[in-house]
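For this depiction, one protein chain was excluded, whereas all remaining protein chains were kept in their positions.
Letters are used for the chains, namely A and B, taken in the order the chains are written, and counting of residues starts over at 1 for each.
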Amino acid sequence: MAAAIALVFFYAPLDEDGLNQKIFYFHVPIAFTAYASFAWGGWKALRHLWKRDENADLESYVAIHLGTIFGLLTLVTGSIWAKYRWGHWWVWSEDQLVLFLVLFLFYCAYFMLRYSLPPGPQRANMSAVYALFGVVLIPVSILAIRLSERFIHPVAFDRGGPNMAGSQFFTFCVCVVAWFAVAATLYQLELAGKRLDLRLRELREALQE
Amino acid sequence: MIRARSLEKRYGDKRILRGVDLDVPDDAFVLVTGPNGSGKTTLLRLCAGLAAPTRGELTVTVERGRVGYLAHEPLVYRELTALENLDLYGRLYRVPERRERSGMLLERFGLWEARHARAASFSRGMLQRLALCRTLLHEPSLLLLDEPYSGLDDDGVNLLDRELGERAAHATFVVATHEPERLQGFASARLALA
Partner (left out) sequence: MRYFADVGALARKDLLLELRARDTLPAMLLFVVSTLVVFHFVLPADSSDLAATGLLWVALLFTALLGLSRSFAAEREQGVIDGLVLAPSDRSAIWLGKALAILAFLGLAEVIALPAYGLFFKPVDGALVAGVVLANVGIAAVGTLLAAMATASRARELLLPLLFLPLAIPIVIGGVGASVAGDPGRYLGLLGLYDALFAIICWASFEYVVTE
């Protein structure tokens, strides 16, 4: 609840900037949030394998679930941004977009893996191992995609990252914090929901016996 | 050798074992009985370390290499011969003089003639005999046997009886079976799963 109130409070100044403000303010913070979610999911996966923390499997799954949603949002906002800047809905020269496409595919495969295994410790282990692969895949892919530009786009692309003035930077930071808060709230909500579901199932079973 | 307290195992929503207590002292011979689906196999898998309990505690005070596990499936490669299968397991279990031991066991279980035949060509009973050879290959001190008599003909049953009789004094046994009468002579304790 506190996070939600904080969110509304933080959200307001953003709208005053006007919606024609560059989508940059959405795109990059959402991408950061997605990274953070994936990293959190990877951390929980590591805790599951290492410390045999029973709750970590669910936490890792929920974090990755959120990360994938934010990853999809990154793709959508990035696509809009690409249209606005270069006039195409998709540009292969934008590292961030390509990377998120790869990650999106990777984490979709994560869900495929999860859904095709029966619930239990084996599923938890395998999901955790695959989630750890993701954490390593992110930096390796960044490196690989950077390198790939050299043979796919030999001409250096003018990236022209916006030179941020002080106030813009402040807004940017606020946006990052706001999106992190949204993600954290959603994370807690989904986790609480899933736990409630599990608890309910246990109670129902206990009743039957 | 095995100590379990309020053991619980569930696969997803299905609870297979609930509140199982088990004490197996050294050189004991414990029969695990119960109807189909009561969790006999699951209990053995837990003891073998192939699965982890959902709740409760389980301690097995013998290292992995000293456990012999006879499963439902023979756990042998169908495309390898009887001898090749035993040779692989002999290497993995670091059995000294594995060739001699494999030969001796194959001889004893009446598979010597078929030692160069692929396991795929074996009948159910022959596979069970081969599985017994595999289980006994490394002289385990803890034997977990899941329905050891399944598929065996009268000859095989006698062989197994003799083998159990010889080993019962100096190895620990946990045997899951739905026909406990047959093993009553060896049993020192009995656990009935519901």
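Following the convention adopted for this analysis, a contact is a pair of C-beta atoms (placed from the backbone, for glycine too) under 8 Å apart; a residue touches a chain by one contact, two chains touch by 3 or more.
Please read all numbers here as calculations on a predicted model, not as lab measurements.
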Among A:31, A:75, A:91 or A:128, single out the residue that touches the unshown chain. A:128
Among B:22, B:43 or B:67, the residue in touch with the chain that has been omitted: B:67
From the listed residues B:4, B:30 or B:48, report the one that touches the chain absent from this view. B:48
Option touching the unshown chain, where A:39, A:58, A:117 or A:184 are the choices: A:117
Contacts of chain B with the absent chain, listed as residue ranges: 48-52, 63-65, 67, 69, 71, 73-80, 84, 88-89, 91-94, 118, 134
Please output the residues of chain A touching the missing chain, sorted low to high. 49, 102-103, 105-106, 108-109, 112-113, 116-118, 120-122, 125-126, 128-130, 132-133, 136-137, 140-141, 143-145, 147-148, 150-151
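In the analysis below, only the chains that are shown with their structure count from here on.
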How far is the middle of chain A from the middle of chain B, if each middle is the mean of its Cα atoms, in Å? 48
Which of the residues in chain B end up touching chain A in this complex? 10-13, 15, 51-52, 54
In the complex with chain B, residue positions of chain A that touch it: 118-121, 201, 205
